[in-house]
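Every protein chain of the complex appears in place save one, which is left out.
For reference, chains read A, B and C in written order, and residue numbers begin at 1 within each chain.
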Amino acid sequence: MLYDPGIPRGTALSSENVNIARLYRGLQYVRRVEESVAEIYPSDKIKSPVHLSIGQEAASVAVCDVLEQTDYVSGTYRGHALYLAKGGSLKGMLAEMYGKSGGAAGGKGGSMHLVSQEANVLGASAVVGTNIPIATGAALSMKMQKNGRIVACFFGDGSTEEGAFAESLNFAALKKLPILFVCENNFYAIHEPLSARWATNRLCERVATYGIPTTLIDDDDVLKMHDAARQAVDSIRAGNGPAFIEYQAYRLREHVGPNEDFNQGYRHEDEAAVWRGRDQVARLSEMIDPEERARIDADIETEIDAAVDFAESSPAPAIEELYRHVYAD
Amino acid sequence: MLYDPGIPRGTALSSENVNIARLYRGLQYVRRVEESVAEIYPSDKIKSPVHLSIGQEAASVAVCDVLEQTDYVSGTYRGHALYLAKGGSLKGMLAEMYGKSGGAAGGKGGSMHLVSQEANVLGASAVVGTNIPIATGAALSMKMQKNGRIVACFFGDGSTEEGAFAESLNFAALKKLPILFVCENNFYAIHEPLSARWATNRLCERVATYGIPTTLIDDDDVLKMHDAARQAVDSIRAGNGPAFIEYQAYRLREHVGPNEDFNQGYRHEDEAAVWRGRDQVARLSEMIDPEERARIDADIETEIDAAVDFAESSPAPAIEELYRHVYAD
Amino acid sequence: MSMQIEQRGRVLPYVHAIREALAQEMKADPSVFVFGLDVDDHKGIQGSTMGLVDEFGAERVFTTPLSEDAMTGAAIGAAMTGMRPVHVHIRMDFMMLAMNQLVNMAAKTHYMYGGAFNVPLVVRSMIGKSWGQGAQHSQGLHAMFAHVPGLKVVAPSNAYDVKGCLIEAIRDNNPVVFMEHRLLYFTEAFVPEESYTVPFGKGRIHGADGEAAADVTLVGVSNMVLECLRTKEILAETGVRCEVVDPISIRPLDFDTIAESARRTGRVIIVDNAWVDFGTSAEIAARIAENDDLRHVQIRRMGYAPTTCPTTPWLEKEFYPNPATIAEAAYALVHPDKPGLSVAPEKVELAYQAQFRGPF
Partner (left out) sequence: MSMQIEQRGRVLPYVHAIREALAQEMKADPSVFVFGLDVDDHKGIQGSTMGLVDEFGAERVFTTPLSEDAMTGAAIGAAMTGMRPVHVHIRMDFMMLAMNQLVNMAAKTHYMYGGAFNVPLVVRSMIGKSWGQGAQHSQGLHAMFAHVPGLKVVAPSNAYDVKGCLIEAIRDNNPVVFMEHRLLYFTEAFVPEESYTVPFGKGRIHGADGEAAADVTLVGVSNMVLECLRTKEILAETGVRCEVVDPISIRPLDFDTIAESARRTGRVIIVDNAWVDFGTSAEIAARIAENDDLRHVQIRRMGYAPTTCPTTPWLEKEFYPNPATIAEAAYALVHPDKPGLSVAPEKVELAYQAQFRGPF
């Protein structure tokens, strides 16, 4: 699904020869999809909460650029970017948000539980922190199967406060599991700032005490993120066990819903301004050839239009579907 | 309950002028009680599992020596030492183990759930790690009540693997709660060594990333432990928030039950030999006047005999007791 | 004997009644405090804690890290040592993270310590519904808690009861699982201004109108009380008369009030806001069943479909009982030989939208 102007995904790239066009394509794709979701939202066609990643797309896009298709990813309710970057079907995503039968989960999961068997998206959980052990178990599975695959697990800063995070780190490090932990630190859990939740901000240091190599990206830089992901993935694939990246970026929209929320009082537009200045979509858009960029942009719009059409016209699920999938055969 | 030949408990003592006789008394008291329990055990009068602290009494004795009576402690199923050191009634403990009505919990808790309202022993849990958040909450309570009291929370190395441990550390540090965390690291959880459970042994380093001051006592030294406890308690009472001590010592008996278990194959007598050489009861016994020591020893035996008599003669609980205490009035 | 409700005070929405109960108890008792994720933000748990932090300060009203397990333990520890915490979860589903502390510690503390310590703790949580709440934001899990001696479980269905029950819960010396429902938040009832309590273990019967005995008893749990009251209106048009029983508290359960109504009507439908199997409806049915002199009573149970809750509205609407499905079931029970009732969808929607103004 990701645009590929030549260099195959998964190819080792130093940050010097990273494929900027492909990264731009990935970022712009997620951004535009989410902007479209936000535009559609007031129509009430999307009958599901939406947690947008606008402003923090870079971690998913950079990591998935480095992963193989056969690798797994696991994410959260704020999971559109990850699902799309890993190659989840856009049609499936939009139809899912519309609650239609053509959705990624046939309408049963909604925006918060995007999943793709084809793209190896292990799903997404709306109970904060719960995907971390699941991803860890998938990594255990990869290791036991000796199949060379790895797992990338994404979660927010709030997730790190759940006990399951510490438990998972210890186990992953103990068993040298092939897993990349990516904390997307956007400084807030809903409206609560880190200062109300973290005793200190020494997260990387803490993770390192498990013997896990860590990297902090504190400025949303997609190229640094790509570089860190590449090194981490190489190390993991070499059998060195887990790696951890703390990626700091800013959620530009409200916690849940399509709008901005700087009028709500819990955070200030000034804070956002710094991060807007670092916008990676804008940055990369200036690094590539304008014609190529126009082509990429046009392709994306076409793809989005087609997916919206698909979602609109996909039939509602039949009532019998309610009773399917409670148990697997 | 602790022997007090003059210097009141809770008095600031540097390690130079610590009251050795009192510490010896504390250690010997716990040791002899547990040895007596082990002797009684084959008679099946104690109808309860017993988790002995023999070999690792020093943490409880040293910390409680420093605490005030009004401070709280919280422990685990391996909690005889803590209960006794804090001043819990020996009669209540033995009667509890006998399942008698005169027991600390009227026979409802057994050896694993020793509790004392009078001595401010907050109880003990047999689900590993669960007392840590409870103690943290008690510290929150002390802070909210601004009563100057602190809480000392004891737990094994295995407890640190439970998510609740990490969650509690973060919360305690965030809120600067008056709590001393004491990890009694005896290198095993039942028969499983640290190497099967910990990715690294950088526990103190990890705890420090929460901004919590830590001390490692790696040789069971009761005087070092006393010193560390004194410093920690002073700091906590001064309002600096939690402190952490990792106290390493060796469990000389089996995980549960009265016997040694070096014939079981999971650990070797050689390992124990090192720790036997460091035995703190023996060490302190040589530091005090032999006559005083004889007096202390005799007192302890008298107290134990009286408590055994009490337990033997305490009546069984009446059947109606089954239905009492399900709900508080 | 079931309780009657007072019809005094202002008409207040459920959410404000919660807030008022908290504020009054915090004012009356300095040991009461309110904590949990997001209780102090500008949305204040959908309004139910709004402004409390301004009134009582950040020491008594505060958010926490995302650490439900340890925060529950912390609440227990605080409760054991002189405080009266109210711990808030915005969804009941998240209480699964707190299960160990609630079941193995809170419920057991008073007993296993032989009465040495109490746990005067309130755990508030809300059941979600609709708009894509789905699998993990919609569960009514009260039966799990009600199974455990040492816990109390309450599910007030209206603004009057929610205030009185919350004050009762805060003053109770035991852990109380306090269950709210998102869709009840804006339902209204008369609520006295002053502080009052609604005791646990006493239900209410909303009787059939007029003198004749009713044909069927509907026992509703949480917001299903509302759905049952609407069912009663729908069925009245068909000549079928209902009594609606609201047990209010699940543990302790006022079985006498249920039995009294069941004896009268001979037919009981229990409508739970939860799965049927192994749920609260099973307990109520079982209590009737083990009563030999109620063996004439016909019993039916309704609740969630035996599935996970789907997000898509097309399936979600089949997942829950509603006044139409309840009315159809009740009608079939009363008139087994008549053709089945079929309720027009418009009639159902009212149940969600109507502003209930008590008395109930």
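One rule holds in what follows: a contact is a pair of C-beta atoms (placed from the backbone, for glycine too) under 8 Å apart; a residue touches a chain by one contact, two chains touch by 3 or more.
These figures come from a predicted structure and were not determined experimentally.
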Of A:Val66, A:Ala138, A:Leu180 or A:Leu194, the residue in touch with the unshown chain
A:Ala138
Have a look at B:Trp198, B:Trp275 or B:Phe310 and name the one touching the chain we're not showing.
B:Trp198
Which of C:Leu66, C:Ala107 or C:Val123 touches the missing chain? It is C:Ala107
Missing-chain contact, candidates A:Gly103, A:Pro213 or A:Pro258, resolves to A:Gly103
Taking the full complex into account, what residues of subunit C touch the chain not shown?
69, 93-94, 96-97, 99-100, 103-104, 107-108, 111-112, 134-136, 139, 141, 143-144, 146-150, 251, 253, 274-275, 277-283, 285-286, 288-290, 292, 295-296, 298-301, 306-308, 310
Which subunit B residues touch the hidden chain?
47-49, 99-100, 103, 107-113, 125-129, 158-159, 161-163, 189-192, 196-198, 264-266, 316-317, 319, 321-323, 325-326
Missing-chain contacts mapped onto subunit A:
72, 74, 103-109, 113, 115-117, 122-123, 125, 127, 130, 132-142, 144-145, 163-164, 167-168, 170-171, 174, 324-329
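The rule is simple: only the chains that are shown with their structure count from here on.
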Per-chain C-alpha mean nearest global C-alpha mean belongs to chain C
Farthest chain from subunit C, going by mean C-alpha coordinates, please.
B
Averaging C-alpha coordinates per chain, one finds the centres of subunit A and subunit C separated by a number of Å equal to 37
At what distance in angstrom does the C-alpha mean of subunit B lie from that of subunit A?
46
If a residue has to touch 2 or more other chains to count, which residues of subunit C qualify?
64-65, 67, 69-70
Where subunit B touches two or more other chains simultaneously, the residues are 163-164, 167, 170-171, 174
